[in-house]
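As you look at this complex, bear in mind that one protein chain is not there, while each of the others sits in place.
Chains: A and B, in written order; residue numbering restarts at 1 for each.
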Amino acid sequence: MAIEQVNHVALTLEEQLPIWLIVIPFVAAPLILLFGNKGLAWVFSFLATAFSLAISVILVLTLKDGGVISYHIGGWAPPIGIEYRIDATNALILMLISLIATVALLYAYRSVMSEINPKHHTLFYASYMLCFTGLMGIVITGDAFNIFVFLEISSLATYILVAMGAYKDKRALTAAYDYLILGTIGATFFVIGIGFLYMATGTLNLVDLADRISDQGLNRTIRAGFGFIVIGLGLKIAIMPLHLWLPRAYTFAPSVVTVFLSATATKASIYVLLRFLFSIYHPTFAFGENIILIIFMPLAIASMFLASIVAIFQTNLKRMLAYSSIGQIGYLLLGASLMNQLGLTATLVHMFNHGITKALLFMGAGVFALKVGKVSYENIAGLGKIMPFTAAAVVIGCLSLIGIPGTAGFISKWILVQGALANGWWHIALLIVLSSLLSVIYVWRLIEIIYVVPTKKVGTITEAPIFMLAPMWILAFACLFFGVFTDFILDPAQTAAQNLLSLPISGIENTLGDGS
Amino acid sequence: MTWEFILGHMNYWLFIILMLIGLYIVIAKGNLLKKIVGLNIFQVSVFMMYISIGKVIGGTAPILPYDNTGHVKYGLDVIYSNPLPHVLILTAIVVGVATTSLGLALIVRIREEYGTIEEDEILDAETLIAEKENEESEAWLA
Partner (left out) sequence: MTGVSMTIILSILMPLLGIFGNIFLRQHKNLRDTFTFLVSVLTFSGVFLVFLLTGGVQQEELSILTVLPNLDIAFKVEPIGLLFALVASGLWMLTHLYGVGYMRGTNEDRQSQFFAFFCVAIFAVMGICFAANMFTLFIFYEILTLSTYPLVAHKGDTKSVSGARVYLGMLLGTSIVFLLTALIWTYVLVGHLDFMPGGILNGKIEYGLLPLLLGLYAFGIGKAALMPLHRWLPAAMVAPTPVSALLHAVAVVKAGVFTILKVGVYIFGLDFLAASGASQWLIWLAAISIILASIFALMQDNLKKRLAYSTVSQLSYITLAMALATPMAAVGGGMHIAMHAFGKIALFMCAGAIYVATKKTEISDMSGLGKSMPITFTIFAIASFSIIGLPPFGGSWSKFLLFVGAIEAEYFVIIVVLMISSLLNVAYLLPIVARGFFINSADDKKENSIKEAPLLCWVPAAIAAVACILLFFYAGLLRDFLLPIVDSSL
């Protein structure tokens, strides 16, 4: 299917929306610091993310059947200038990131008060805004080096956010430090890869890169660049065996940080990987060499199984969920490595579904942390009866994680298995359902502990505050809603998969318009 | 692998050697500060690679020539080196500086909390904490 070009001469306010998506949160960060008031900080952040959410929903609705929106920064036309290039793939991820950011901010209002040093609250919101800007920027931009810049902006903010957990547990500091080292190595590998690509092709614009690579064919420089990019992104995505920073970072970070990161950070990097694998290197490289089958598929399957097995034996809720996340990232990679329309659709749909599911579960963990301190299993035993609404939302999240029909997780699992069977790979399909069984084990252990085991806690534990309960139920409702009314996510995902799989278009000449 | 080949690609060799030295330091050294040093060396090697590929043979600095009055002289036939990598590297240097300062700030805090910046000592301290936690969990699970 040829991608139709939507030509935008970005003169009206509406056409400036893509840049607003980045500028508003970006400016909110120093404003928050300038005003210095904690309450105002929250209000600014919430307004910025809500505004971004509104814009991304508009973008998804505009692009879900195809088309591209291109915005030229400063009026300089690509491939010399930097452009922001949005199609169905990005729009979906943008919507995910802004949705989670907004809902997590609702949640943050109470969570931050208890888990972060009161002196640092404004710094927290400023870092949150920077991280959000960085993540949105990674997804929205159409220039390879720009991806690196935004990647580092978001990563640095992430290190700060994770380290803020030191108020409660000093191991957050070493977790943040490890994450810093590994994350920087990853980003630097990525930039080396970009450097090799630049050396070989002379351009940094993603579309132009695609053209020039397909013209040139393969040479050693381009292959080396690919290798560096994959490893670099792999560190950010936390594919096994490059996942070592993730469990500790998620466990010791403040709850709201984990809520935000688990749903968005790795997904943005996976998006970049998909862009490079399919839009840029395809079709001369990725399929011709079967690199994906040899490297990605085994790693993905290893992630799915090993991470789930480790999760079964955890005794701390957040740590268990962190390993579960690594396993789910395996599913995402498996979908991509199937290399067919269904597999990519499954990956994109699962990015969204897993995002809302994991955010919900970590929110539940945060509520438990608020009430009982450490979320080890012995502390949270029996809380289901004392906090019924929270626990019910957590159960919905758990069911979505397993993939019970009627929840969002089921849809992505169905499409993934369908993708595997469509290729005729029944052994892959079997592996997917078997690892699903593993997730039943660790999830059910959690449900048993919350509900069936009698609690040792006495006294004054009450239900969660409304500011934390409302976002949880928004996400729980979303899990159920997107499990039956799938069109809103499925349509853009299918278009996106088609876009990714089709030939790269030499569209530079067609995207007129400037952003002056 | 002729002598000319090696000499002609000197920048790449240096890049590789520095990159590996940097990575080795990050992995092998136990002192957190030294890891940051290694990270810096690693990043510097990348900067060097980018800048070196921008140099065009016979190229001069990418600044438009101007006469004594300060007006730019257009239309002259000059070969310029590629300015783009320089710009990219400026950005990357800034990122590197920010990362280093963040890393150092974290090290200061770690020193405050743990009393040491040696990786193995910190690991011991954390293992103690984890063991205590595990004891409580085991007792409960039984």
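In the analysis below, a residue touches a chain if its C-beta (ideal position, glycine included) is under 8 Å from a C-beta of that chain, and two chains touch if they have at least 3 such contacts.
All values reported here derive from a predicted model rather than from experimental measurement.
Asks: Considering the full assembly, with which of the depicted chains is the omitted chain in contact?
Replies: Per the touch rule above, the missing chain touches A.
Asks: Taking the entire complex into account, which one of A:Leu209, A:Ala429 or A:Leu446 touches the absent chain?
Replies: From the options A:Leu209, A:Ala429 or A:Leu446, the contact with the absent chain belongs to A:Ala429.
Asks: Quick one: which of A:Ile411, A:Ala464 or A:Ala478 touches the chain that's been left out?
Replies: A:Ile411
Asks: Since one chain isn't shown, list which residues of subunit A touch it in the complete complex.
Replies: Residues 399, 402-406, 411, 413-415, 417-418, 421-422, 426, 429-430, 433-434, 436-437, 440-441, 444, 448, 451-454, 483-486, 490 of subunit A touch the chain absent from view.
FYI, only the chains that are shown with their structure count from here on.
Asks: Suppose each chain is reduced to the average of its Cα coordinates; what separation in Å results between subunit A and subunit B?
Replies: Distance between chain centres: 26 Å.
Asks: Okay, in this complex, where on subunit B does subunit A touch?
Replies: Of all residues in subunit B, those touching subunit A are 19, 23, 26, 32, 35, 39, 42-43, 46, 49-50, 53, 84-85, 88, 91-92, 95, 98-99, 102-103, 106-107, 109-110, 113-114, 122, 126, 129, 133-134, 136-137, 140-141.
Asks: Name, in rising order, each residue of subunit A that touches subunit B in their complex.
Replies: Listed in rising order, the residues are 145, 148-149, 152, 156, 159-160, 163, 166, 170-171, 173-174, 176-177, 180-181, 184-185, 187-188, 191-192, 195, 198-199, 204, 315-316, 374, 376-378, 381.
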